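Excluded from the complex is one protein chain; the other protein chains are retained at their positions.
Up next is chain A:
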Amino acid sequence: MKKLINDPGDVVSEALQGMAAAHPDRLRVDLENRIVYRKDAPRPGKVGLISGGGSGHEPMHGGFVGLGMLDAACAGEVFTSPVPDQMMAATKAVDAGAGVLHIVKNYTGDVMNFEMAAELAAADAGTEVQSVVTNDDVAVQDSLYTAGRRGVGVTVLLEKIVGAAAEEGQPLPQVADLARRVNDNGRSMGMALTSCTVPAAGKPTFDLADNEMEVGIGIHGEPGRQRLPLAPAREIAAMLVDPVVTDLPYQQGDSVIAFVNGMGGTPLIELYLMYNEVAQLLDRAGITVARSLVGNYITSLEMAGCSVTLLKVDDELVRLWDAPVNTPGLRWGA
């Protein structure tokens, strides 16, 4: 293992200290509870938006805290969901009377811990909490025989769009409905060229030969659905776009936000090359790209590879997407 770390056990807390040191203008970090707060939270009259999850997906979620996105993000250990105590503390801290929305990615651990937090919050009384679970990964069959589809790329788009709605002062039921609508209209699929190394484990989660790739991966270094021989980017783009397009399905005439995400270890030059392939495939299918996003936003440590997310949008979703955002990970218009 070759990493820029001091001690594998200190990676998460030292990275959070770094975020606090780098962004004192926008963030406040509760190091004990491992919660990244928007500096001016709670905002009176605004629905509080909280997300959280295992660390190792940076900039998600801490990097999406700030104006127009999240009010707080709870950081777990690497690839391990945070605990109910953190979510409880964050929920109380960002509630300004308008209630709180929990944005949860569909993983067994995340869902269980957020559920326990909601139960404890209900017992504690006071804060109105709603939850939305993202589950956009078409690589997983949503059936009785799996834990259901994973929440991946659409989580980033959802946090941006729903963050804009909350910033406008929309009430909790409306914000929660919007979140579900975004999730329902988003689909993703990812692939890996390499595995990644969890610092505490010290070695790669799986082995992948130089001429192999994993298709249908999630964001935790877990192996995917299929191991295939490495192929040109054009073919890989089709392997990702086709199952996404046919799943919703996205149809001729639809407008989408097209998001090509890097898994952490792939340079932007390759991500733009992939975006070019994705855009051509969408063009051929008669799908209009209303907005695009290219870069490393929901990562899996140093894994090389990418994911493709499509979100079907209307004018309202595009308007919310364009609204000002000022976070360490996404910033425009502000």
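FYI, a contact is a pair of C-beta atoms (placed from the backbone, for glycine too) under 8 Å apart; a residue touches a chain by one contact, two chains touch by 3 or more; residues count from 1.
The criterion applied here is as follows: contacts and distances are computed from a predicted model.
Engineer: If you had to name the missing chain as UniProt does, which of "Dihydroxyacetone kinase DhaL subunit", "Lactate utilization protein B", "Putative ABC transport system permease protein" or "Amino acid/amide ABC transporter membrane protein 2 (HAAT family)" would it be?
Structural biologist: Its record in UniProt gives the absent chain the protein name "Dihydroxyacetone kinase DhaL subunit".
Engineer: Just to verify: which one of A:Leu16, A:Val83, A:Leu157 or A:Ala304 makes contact with the chain not shown?
Structural biologist: Of the candidates A:Leu16, A:Val83, A:Leu157 or A:Ala304, A:Val83 is in touch with the missing chain.
Engineer: Out of A:Val140, A:Leu178, A:Ala192 or A:Ala258, which residue would touch the omitted chain in the full complex?
Structural biologist: A:Val140
Engineer: In terms of residues, what is the contact footprint of the unshown chain on chain A?
Structural biologist: Answer for chain A: residues 54, 76-85, 107-109, 112-113, 115-116, 139-141, 144-147, 150, 198, 200-201, 205-206, 218, 220-223, 225 touch the chain left out.
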